[in-house]
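One protein chain omitted, others in place.
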Amino acid sequence: MLLVLTMVLALAACGGSGKTTETQAPAAAGTEAAPADAGSEKVTLDVIISQYGNYTQAWWTDFEQNFEAANKDIDLNIEIVSWNDIYSIVTTRISNNDQPDILNISGFADYVADDLLMPATEYTSEALQANFIDSFWASNEMDGTVWALPILASCRALFVNTELLNGAGITAAPTTWEEVVTACDAIKATYGDTVVPWGLDISTDEGQAAFAYYTWNFGGGFVDANGDWALNSAENVQAVEFIKSMIDGGYCNAAPYTDTRYPLQDAFSAGTLAMMIGPMNMVSSTSTVKYEAVSIPGNGVGLGVCDQLMVFKDPAVKEQDPARTAAISKFFDAFYECETYSDYMVYEGFLPATKDASDNLAKNAEKYTVGGDSGATGSSEYFATFCAVLPTCSFYPMQKAEWMDVRNGVIDVEQQVCQGLISAQDALDALQAEVVG
Amino acid sequence: MKNRAKPETLRTMKKIEPYIWLLPSILMMGCMIMIPIFNVFRASVTEISKVGVYKEFNGFANYISVFKKQTFWHTLQNTVVWTIVVVGLSTLIGFILALVLNVEFHGRKLVRAVIVFPWATALIIQSVVWKYIINADYGALNALLYNLGIIDHYVNWTATPGAFFAWECFVGIFVTVPFVTFCVLSGLQSIDASLYEACKVDGASFWAQLFKVTVPLVMPSLTVSTVLNIIYVFNSFPIVWTISKGDPADQTHTLVTYLYDLSFSNGKFGEAAAVSVIGFLILAACASVYMILSLRAEQED
Partner (left out) sequence: MKKNPWKRVCLYLFVFAVCVIILYPYFVMFTTAAKTNEEMYSTTAGILPKEFKWSNFIDVWSAAPIMKYMFNSIIVAGGATLIAILCGIPAAYALSRMKFKGKGFFMGAVIMSQMFSPVVLLVGINRMMSSIGLKDSLLGLILLNAAFNQAFAIWLLRGTFTSISSEMEQAAKIDGCGTVQALVRILLPMAAPGIITTLIFVFINSWNEYTIALTLISSDVLKPITVGINVFYGFNMIQWQYLFATSIYATIPVIILFLCIEKHLVAGLTSGGVKG
């Protein structure tokens, strides 16, 4: 009896599935008509936000509720995506002509190259434009147009576990690369295998950051003084060779090729890693480790990272719908509103990109709480210090069209050189030729 | 007239009947798999921008630039090694395990239950656990061996690309063995016990018995599991991707992780599509060899 039933269901289900696909195929061809039908009065905005911490989702869920309550005509559809998956998810959506309305990611040049983005001035009020810290606003400029908004910033510094260093007889954090090596030797001699002296991440995840830390502080970098690619400079060769010497010297974590920054940060917070370069919010709030954050050895050039929010054109229409643009403006006005934005910065532990929030947090950071249930609040002193440091940081040349190729290229160079497959000079020469030629 | 028409329609009905039975599954696979496959072929001859916008037809340019890459050839070699090693060793180990499990002993049921575990665990979970186990700085394997006194200082299990790849193969084997074991076990169970009795009477050695009776009779089961495994292992993604992402220096890629890396890390969708078509052609060639062989076998029957 049961079997008869299943069989009937089988035929029904199969017939059904066949029909729906058949009837829906022609409907899909006429996509022009579909949005017009659905375009009642409510505007829907698809927003993709990168996952900055373990509690990112919770903050945005609240934001979505508040925003929708205040703007009944806008339906926000916020999706939190981890950094692991965000590029694959976004590109898949773009090749399906299904791009989000608003995207939070790092890097925008490739989207500009395909003419997918709206210029930032089209959807930001003048008041908001003026409120962004000037250098951040300008950093998203390409060919004379600003294409994205800075969502938040962070800067990288050298973190040292002072207890471990003191225990090994090193009283001050290293300021030169030679001192780094000396400190590593001392730590190795004192703690043996139980402490990793130097954390290194040259994985595909963020190997370009390592390239930046070392080349900048050996006097080189991605570009020369004119802003042209200068990947094979003598300083860069020296820097990459130094990375290799750190691995060969046995100072680093065992698998720098696959270890991303996150387990390293956790190991530092747990006290089993003595030194690493990382973002200013990297030490876990529950950590009991005594540490110090100092300038990166060498030239003391920090890495500033500034992620962006950008708006995609609606691919279905030629003329952008003013209602959609207005909704997007409202979204940004709500997000960058001083209280809301300050709250988010403390929540995630990043530095604000707007003037009023910087001022506010330098005084009132204690008003806001850090994400999660630790109950910790922000520290005004911390924001005052790091907001001041930020202008001295250098940034990736993200506005250059070849940036993504260079980013992947330098990671390949680091890995190949450190594996001993090719010399630093040859690898960088080849990369330079590939990028420029 | 009517009298003649009826058998006519009946015959047509008879002719098209099988196709009606096949229809649901044809529709299903046609829509869900064939359309995307068509898409891949199209993408492989199209210029696609870094963020996924389809531009124009560019002939074999994608294929040519793939062939020019050293990494591609290394990856191809890795894929062959990966498939042969994982399928080969899994089949061998699975076969031995099945032989053992076919013997009566106390706790056999329990052991059979345990062997199911790796099969029943999501590959992604299995891969993450092994990644944690083999971590040289804080991983579980070093802690275990150190505390047991087997090693006197922590070992870097993944010092070279080869070591990474070997671990990946190990995990691949680990998750593939149960399937083979159960396939062979099912084959063994269909063997008539009297055949073994006959062997004993003849005084045949263990090995003679194995190769004269057991192997030929479980051959069909082994063939099924091997063919399926070749396809699954060749196309396996989570193990290599989770443990090494193809690194260090792109030395541990297989075709599938390589094309994922090409498309989603490097924005080379056209080239990635070309790699998938190449992978498909390789598998298709293997499959036709298999089909020809099995057709011949059927004809001999």
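Here the chain labels run A and B in written order, and each chain numbers its own residues starting at 1.
Keep this in mind: a contact is a pair of C-beta atoms (placed from the backbone, for glycine too) under 8 Å apart; a residue touches a chain by one contact, two chains touch by 3 or more.
Small disclaimer: the values here were computed from a predicted structure and weren't measured.
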> Of the listed residues B:Leu10, B:Ile37, B:Ile84 or B:Val289, which contacts the missing chain in the full complex?
Replying inline: B:Ile37
> In the complete complex, which positions of chain A touch the hidden chain?
Replying inline: 3-4, 6-7, 9-10, 13-14, 17, 21, 24-25, 28, 50-54, 56-57, 79-85, 88-89, 92-93, 95-98, 193-196, 262-263, 265-267, 269-273, 281-282, 284, 286-288, 349
> Residues on chain B that touch the omitted chain in the whole complex?
Replying inline: 15, 17-19, 21-22, 24-26, 28-29, 31-40, 43, 52, 97, 100, 103, 105, 107, 111-126, 128-130, 132-133, 137-138, 140, 143-144, 147-148, 154, 174, 182-183, 185-187, 189-190, 206, 220-221, 223-225, 228, 231, 234-238, 256, 259-260, 263, 269, 273, 276, 279-280, 283-284, 287, 291
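Just so we're on the same page, only the chains that are shown with their structure count from here on.
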> Between chain A and chain B, what is the separation of their C-alpha centroids in Å?
Replying inline: 36
>> Residue numbers of chain B touching chain A in their complex, please.
In response: 23-24, 27-28, 31, 48-54, 135-138, 153-154, 156-161, 164, 243-245, 247-251, 260-261, 263-267, 269
> For chain A, which residues count as touching chain B in their complex?
Replying inline: 10-11, 13-15, 17-18, 21, 87-88, 90-95, 110-111, 113-114, 116, 192-193, 196, 203-204, 253-255, 257-258, 263, 267, 272, 404-405, 408, 412, 415-416, 418-419, 421
